[in-house]
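The complex appears here minus one protein chain, its other protein chains still in place.
== chain A ==
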Amino acid sequence: MNATHRLQLRDICISLEGQTLVELDAEIGPGEVLTVMGPSGSGKSTLLAYLAGFLAPAFQARGRVLLDGRDISGLPAERRGIGLLFQDPLLFPHLSVAGNLRFGMPRAGANKTARVEQALGNIGLAGFGARDPATLSGGQKARVALMRLLLSAPCAVLLDEPFSKLDTHLRHEMRRLVFDRLHEAGLPSLLVTHDREDAEEAGGRVIELAH
């Protein structure tokens, strides 16, 4: 897990009915985290939706999103190579823990079962593969969600306030785990949050959205 990827956001401008919501020009190197902060309604989630490929048709967007030099702004979400971590762990309730991890793994990969086992051991959940995700604790779910993201081998990651719903004692632990793993994997990440502590622990540059 040591690929080097680079995410470039060139002159991005998203507007709704002629009103500009977000303007951004930034570059995120391998293993770096860029934090975008702002109060609710400042266009953070719109920015994420745009980068991931889910912008509602009502919005207009200008600019280019380059991933490893390739313009991905015209690609559909599933072909962008951008992974997402949500506020909730969103483990698929109809799949087992292992099924959740396998869901995002590239189909051609060899030895999937062994890799899933290893990944579970990696996050302190060895032997949890057959479990119903609904029986996991909040912290365990969050770790599985992170591992599922990493196993899907994305080239960049978007973090949508992923720590806001965790208990205080878990929050610090999860932040460390997430940022360490993303750094280790050499993934450029964009974190959207309104929590200053998130930004501090992420360690990278911080951009504040006004409004």
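Throughout what follows, a residue touches a chain if its C-beta (ideal position, glycine included) is under 8 Å from a C-beta of that chain, and two chains touch if they have at least 3 such contacts; residues count from 1.
To be clear about the criterion, contacts and distances are computed from a predicted model.
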From "Putative thiamine transport system permease protein", "Aspartyl/glutamyl-tRNA(Asn/Gln) amidotransferase subunit C", "Anion transporter" or "Cytochrome c-type biogenesis protein CcmE", the hidden chain's UniProt protein name: "Putative thiamine transport system permease protein"
Full-complex contact with the absent chain, from A:Gly41, A:Gly74 or A:Gly124: A:Gly74
Selected residue (touches chain absent from view) among A:Gly29, A:Gly53 or A:Gly186: A:Gly53
Sole contact to the chain not displayed, among A:Cys13, A:Leu90 or A:Leu177: A:Leu90
Residue numbers in chain A that touch the chain omitted from display: 50, 52-57, 59-61, 73-78, 80, 82-84, 86, 88, 90-94, 103-104, 106, 132-135, 148-149, 152, 154
